[in-house]
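Written below as structure tokens is the structure these notes are about.
Omission of a single protein chain aside, the complex is shown with its protein chains in their original locations.
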Amino acid sequence: MSHARKTWKFTLLAAVSAAAFGVTAASAQQFSCPRKGGTLVFAQEAKVNSLDQYTSSTISTRNVAMNMYEALMTRDENMNPIPELAEKVTASEDGMTYTFNLRRGVKFHNGKTMTTEDVVASFDRYKKVGIDRGILDVVDKWEAPDAHTFIIRMKVAQPTFLENFSSFSVPIVITPKENTDAPPMQMKPIGTGPFEFVEFVADSHVRIKRFDGYVPNPAYKDIDGFGGYKVACLDQVVFRIVTEPGARVAGLETGEFHGAEDVPAKSQAALKANPNIVLKPLQNFWVQIATPNLSFPPTDNLKVRQAIQAALDMEEIMEAATDGAYRLNIGFQYPGQAFYTEAGKETYNQKNIAKAKKLLQDGGYKGEKLILLTNKDYTNMYTAALVMSEQLKAIGMNVELLVMDWPASVQKQQNTTDGWNFFFTGYGTNTSLGGIAALRFHAPPFNTYKPKKEDGPDKEFVEHFNAIANGKTLDERKAAFAKAQARVLDQVLALPFGSLTKVQVVRSNVENFRPFRIPRMSNVWIKG
Amino acid sequence: MTAAVDAPGLPAVAKTGLFKRWPILRRLLRHKAFVIGAVLFGFILLVALFADWIAPIDPNRISIRNRFKPPDLTHWLGTDNLGRSQLSRVAYGARLSLAIGFAVVVLNAVFGVILGAAAGYFRRLDNILMRITDALMAFPAVLLAIGIAAALGPSSMTAAIALSAVYIPRTARIVRASVLVVREMEFVQAAIAMGASHLRILGKHVLPNCLAPLIVQLTFIFAYAVLSEAVLSFLGLGAAPPTPTWGNIIAEGRQYIREAAWITVIPGMALAATVLGLNLLGDGLRDVLDPRLKISQA
Partner (left out) sequence: MGRYVVARLIQSIPVLILVSVISFGIMKLVPGDPAVLIGGPTATPAELDNIRQNLGLDQPFHVQMGRFYAGLARGDLGRSLLLGKPVLEATIERIPVSLSIALYSMVLTLFLGISCGVIAALKRNSWADQAAMAFALIGVSLPNFWLGLMLIILFSVHLGWLPTGGYVPWQNDPVGWFRTATMPAVTLALLQVGLLARITRSTMLEVLRQDYIRTARAKGLPEFLVIAKHAFKNVMIPVITVIGVIFSVLLSGSVVVESVFSVPGIGSLLGSAVLRRDYPMIQGGLLFVATALLMLNLLVDVLYAYFDPRVRYDSRS
């Protein structure tokens, strides 16, 4: 059997979307800072728990940590997998071996030069404590024949392996070998990134500074997604935890902060009019969604679910939930993504009260209580539930809100099939990672729609879902995704409301800040 | 938060013969602070009682078209981020705040008296009961309330229970202190000597004489309970939304505080007025009922 090899270029998912953002390829020269120096203060809402990127998957951790860490592969501006610390990634024809040639001369913040010894130790730690360690379940072993070659051998071939492997959800970041013994949540943030750690005062701030020994990736000309050619122009960056939304806005206006995230949409008009401030909206940050409970009446009844789906006015829900920072969006991918499809369009945003009432009648709905399980920590989830409840009252349903805090509501959703009908959440990271990740919650073993034990998971959906993972070509996988999405919407196994826009804001003296899933501090400078 | 009333070392001495009602009422009505307090609190009470008449529409009725309307002739107190009537929400908020405050007062009266009297009268129970109250009081008050409210899940019932757990030990201590004093008085000792039953002595002689400090304490507890309930609902641990409470209206409005300040300002003022009213009432009652602490008419 011939093991002909094939070198993976940057686009593993699709060549289609490669040209969507022209930022990177445009300039012939590599990026260099027009001006160096200064401290940028960035205000974020969410508290940072730990900077141990292996053991935390919250946005707040990633926001800071991914300015310090790098991985063998990551995602570009369009979420396609690209090599980062690897110079070249080669997959064997049978998909059973992946060979990573490391970039030479990459330094850690502690001064050490990265070798495969560190990569092996980092993978060992990830396998042990990494939150997303399930990614490595299909891997048989990894080995390092020399200081610059790292090989992964698979148990079974998985066409989407590099897609999972390059995920930024809980990225497999590389840290020096001697750092990898740290227990979960306690690892010192030593990476290879353009910024190094200075201090972390919980509930207050994290300070990072330029890493002078940083070696940018010569394969690129400019920053590209999480990877690319990165340079730290700023001396220091301070991520300040500011929980009051009004305080974040006020701080931006007074110049106390150079940038901020999660600025209330209502304040944006005033900020837009301010010449010192520039809004950087990041569209399609997450899909606002509610998932049903098929084990508890009345949502065990397909007709009732379809009635609810028919009644909803998505514009009203999204407008209220986001104060206008949204786009209507069908399903679980966004336009521009490889897997985007309008399959199931007819089920979305119907606003058809007559049809809804008819379906309720056909389904034999007798005024049973419909309980919407939501939380107050994410205002948009709460508001979506509130508006949805009003819309359902209008078709004669008996709706009740069950509002808990986020951890309690998740526990109820996961551990019980009693006392709730819809659970409100947002699909962020997973939708941005592509087709298979976007629907993984609905597939076994998770089955968020809580199918009845005796029925088991929806067979037709599972069949399409498996076809997404196992499809040999991208087109096959896309076709399977479209069918899977259509099935989810047709059976109302989820109610995606629309896509939410995250708004990052900077002062106008902050140059070259481009909105992204994390606030990227590389290649950003402050005008003198 | 908790402060004020339970300053140790000031065991209030009750005087006998205080309860020939009318003279007290007359003195209360001459007490300026009491009257102002009564007017303030009475106003809020009326709003709470007649919330359904005052509220122009259902406080939870969403109207996306009417979002962020500042106060004007059609929307007296403006509308919030979902176009709900602030007047309706603040009025219903008054009802809930006062209801929870009142529930806490009742629970305090019942359990505070039972525990305090038991501790003060039956000396064998004293040590155990006082250690338990010590333990509850060793918790920072707000944290204890947050913990209990989080454990029981957000609802108005939970808020009342959590706040009672915070204040009952303090009430019990006040009652105990008074019982200790009254117990030693001659007429009580005489009743004991005559072989009257414990319950009878407690009910007939001891407790009526502890009433003055208790009433004063309960008035202040009402004020603290209303304030602390707002803190809990501000943190999302009070009555479950969308039920309007002053605390959760403020919490929801804080996002819009720059553009739609009325959402936050008005319930805060209502809250302050209620607490101020109750504090003034408490001052008046204390001056009149509890001569040991009589201040203003000196």
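Order of writing sets the labels: A and B. Residues in every chain begin at 1.
Please note the rule applied: contacts are C-beta pairs under 8 Å (C-beta built on N, C-alpha and C of every residue); 3 or more make two chains touch, one makes a residue touch a chain.
Note that this is a predicted model, so its numbers are computed, not measured.
S.K.: Tell me the shown chains the invisible chain touches, ordered by label.
M.R.: By the stated touch criterion, the chain not on view contacts A, B.
S.K.: Of A:81, A:159 or A:428, which residue touches the hidden chain?
M.R.: Within the whole complex, the residue contacting the unshown chain is A:428.
S.K.: Kindly state which of the options A:129, A:219 or A:353 is in contact with the chain not pictured.
M.R.: Counting the whole complex, the residue in contact with the absent chain is A:129.
S.K.: Determine which one of B:54, B:136 or B:191 touches the chain that has been left out.
M.R.: Candidates B:54, B:136 or B:191; residue touching the omitted chain: B:136.
S.K.: In the whole complex, what residues of chain B lie against the chain that is missing from view?
M.R.: Within chain B, the residues that touch the unshown chain are 1-4, 7-9, 131-132, 134-136, 138-143, 146-148, 150-153, 223, 227, 230-231, 234-235, 250, 254, 257-258, 261, 264-265, 268, 271-273, 275-276, 279-280, 283, 293, 295-296, 298.
S.K.: Kindly note down the residues of chain A that lie in touch with the hidden chain.
M.R.: Output for chain A: 47, 49-50, 52, 55-59, 129-134, 169-170, 184-186, 201-205, 240-244, 246-248, 250-251, 253-254, 256, 286, 378, 404-412, 414, 425-430, 440-441, 445-446.
Everything that follows uses one rule, which is that only the chains that are shown with their structure count from here on.
S.K.: Report the inter-centroid distance (CA atoms only) between chain A and chain B in whole Å.
M.R.: Centre separation, chain A to chain B: 47 Å.
S.K.: Please name which positions on chain A make contact with chain B in the complex.
M.R.: Touch list, chain A to chain B: 244-246, 249-250, 264, 266-267, 270, 316, 319-320, 323, 376-377, 379, 382-383, 386-387, 390, 401-405, 408.
S.K.: Under the stated contact criterion, what part of chain B meets chain A in this complex?
M.R.: The touching residues are 60-62, 64, 67-68, 81-82, 150, 153-154, 236-237, 240-242, 251-252, 254-260.
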